[in-house]
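Heads up, one of the protein chains got dropped from this complex, but the rest are sitting where they should.
Think of it as A, B and C in the order they're written, each chain with its own count starting at 1.
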Amino acid sequence: MYDSGKIITGLVLFVGLVTLPFWYSIGKAQVKPDPSLNTPVINQMKVKHCIESKQFMIDNHMELLNDWRNAVVRDNKTLYVSTTGQSFTMSLEVTCFHCHSNEKQFCNQCHSYVNIQPYCWECHVKPAEEIANGH
Amino acid sequence: MYDSGKIITGLVLFVGLVTLPFWYSIGKAQVKPDPSLNTPVINQMKVKHCIESKQFMIDNHMELLNDWRNAVVRDNKTLYVSTTGQSFTMSLEVTCFHCHSNEKQFCNQCHSYVNIQPYCWECHVKPAEEIANGH
Amino acid sequence: MDIDKRQFLKILGISSALWVGSRFAGGISSLFGIGDKFDTKALADAGFEISKTLPDPKALTAKQWAIAIDIRQFKTADDYKKCIMVCDKIHNIPDISTKQDIKWIWEEPYNAAFPEQHNNYMGGQLKDKPVILMCNQCEFPPCVRVCPTGATFKRQDGIVMMDYHRCIGCRYCMAGCPYGSRSFNFQDPRPFLKKIDPEYPTRTKGVVEKCDFCAERLDKGLMPACVEASNGAMVFGDLRDPGSDIRKILSSNFSIRRKPELGTQPNVFYLI
Partner (left out) sequence: MDIDKRQFLKILGISSALWVGSRFAGGISSLFGIGDKFDTKALADAGFEISKTLPDPKALTAKQWAIAIDIRQFKTADDYKKCIMVCDKIHNIPDISTKQDIKWIWEEPYNAAFPEQHNNYMGGQLKDKPVILMCNQCEFPPCVRVCPTGATFKRQDGIVMMDYHRCIGCRYCMAGCPYGSRSFNFQDPRPFLKKIDPEYPTRTKGVVEKCDFCAERLDKGLMPACVEASNGAMVFGDLRDPGSDIRKILSSNFSIRRKPELGTQPNVFYLI
């Protein structure tokens, strides 16, 4: 076996690079996400229920929002009828932010934890509390 | 000298071709042109005078008509002031044919003699006597 | 099986590439085990009640929307201003005092709006008269033809629509549009907005934008904002409906369109 030195060095570098995310997180405090539902509108609800079940929303909100976007922008459809038969306007601002007016305490909890930066906010206006603080 | 046969034949042919018009006319009766001035309008004139002198018209009518054509069509000019100071409308139909209403007895006399076929008549309308006979 | 080191490395490389590719194709989320993909078709096939998306029953519908602008009714500066301001306001259109300005609806003198129609001998009152301009919502829109991503597309009601999510800022559409109806965001527009309407998104640096006949209002049952503000100087309606107001006004008035010779078939008509 020739060039064993170079090959072993290369392998070590490769394994190091592949596992970099794990090394990078070592020693950092990983705060478990805890999205807050403490907003004026939610607090006034008798039955606290999103447009679909909590687990469905946790699992699928990104798919759902993607479908909404295409339905509204490309197919002239503006109404979402949920599995329970309720109608909602498909709109981040009008529907989602009406209840979830606490972006930092709600959206960002998980997004930060999984290190995702959705760029919705570049165009869609953040809930009112955020506008006051600038962007 | 070689090829003398071919060269002499060629020279004879050449001279024959060059002098063809003369051979062609031999034996034909050459009637001397005699343009007629016997038209109603000319007969009524006290002093029979064209727009310029007779000799000038014989010599230069083709140049004059060419100048008229360019003056009328290209320079918006319609009046000809002759050397005697008289004004005439520059027009074959209105001016020339007014007096010379006898194309066959006037124009064609010389034109046939010198074997010229002016194509004026393809567009300009011949004097009235000719129209009646067709064209 | 008898493979040498060379073949082994080759197989290893190809396999790794395939694995990485499949993980990305499966979506980033599945890397973290957050959840499975929501499969409405499978649910529906299994007999479960599922959600659906619908148009608003109040939505205004048409085969081909069009606007007729009666420029004879635009007399004072305010007649123009009220149409333009309402659009700027509800669509969060920034006011940038350079060539990088964004415009959906704007005014230009007659002889600039209709450069070929113009002749030097027309009445002074028409020649320099400002005319309201906007996207012509062409029946054969060059912008749609040249868009490489489908960000610009034609709706079923004839509106030439922008899907800002898909715009990559290549500006082919701006090169294609013969009417200058499209603006590019050279920068974040928000610093140039005095007030942001939170119910309508702003745009972002690097996307192109334009008038869309207030598609968002039509889908809620409202007329375009400029038409509503024009006090009857603009007539909006379905060009394919012989009984529509716009058809009536077009059949009883002489109308012109911008650069009709290009064959785009503009759907903004001007009554002179």
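Keep in mind that, in the parts below, a contact is a pair of C-beta atoms (placed from the backbone, for glycine too) under 8 Å apart; a residue touches a chain by one contact, two chains touch by 3 or more.
Everything numeric here is computed off the predicted structure, so don't read it as measured data.
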Please identify which of the visible chains the hidden chain touches across the whole complex. B, C
Based on the whole complex, identify which of C:54, C:112, C:144 or C:272 touches the chain you can't see. C:272
Among C:53, C:100 or C:117, which one is in touch with the chain left out? C:117
List the residues of subunit C that touch the chain left out of this view. 116-117, 119, 121-124, 126, 239, 246-247, 250-257, 259-261, 263, 265, 269, 272
Residue-wise, where is subunit B in contact with the chain that is not depicted? 52, 56, 58-60, 62-64, 67-69, 71-83, 85, 87, 90-91, 93-94, 97, 114, 116, 119, 122-125, 127-128, 131, 135
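Note that only the chains that are shown with their structure count from here on.
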Could you run down the chains that neighbour subunit B and subunit C together? none
Judged by C-alpha centres, the chain sitting nearest the middle of the protein is C
Quick check for the class: compute each chain's Cα centroid; which one is farthest from the centroid of subunit B? A
Which interface, named by its two chains, has the most contact pairs? A-C
Based only on mean CA positions, could you tell me how far subunit B sits from subunit C in angstrom? 76
Please work out the Cα centroid separation of subunit A and subunit C, and write it as a whole number of Å. 28
Give the residues of subunit C that touch two or more other chains, as numbers and ranges in rising order. none
Residue ranges of subunit B touching at least 2 other chains are none
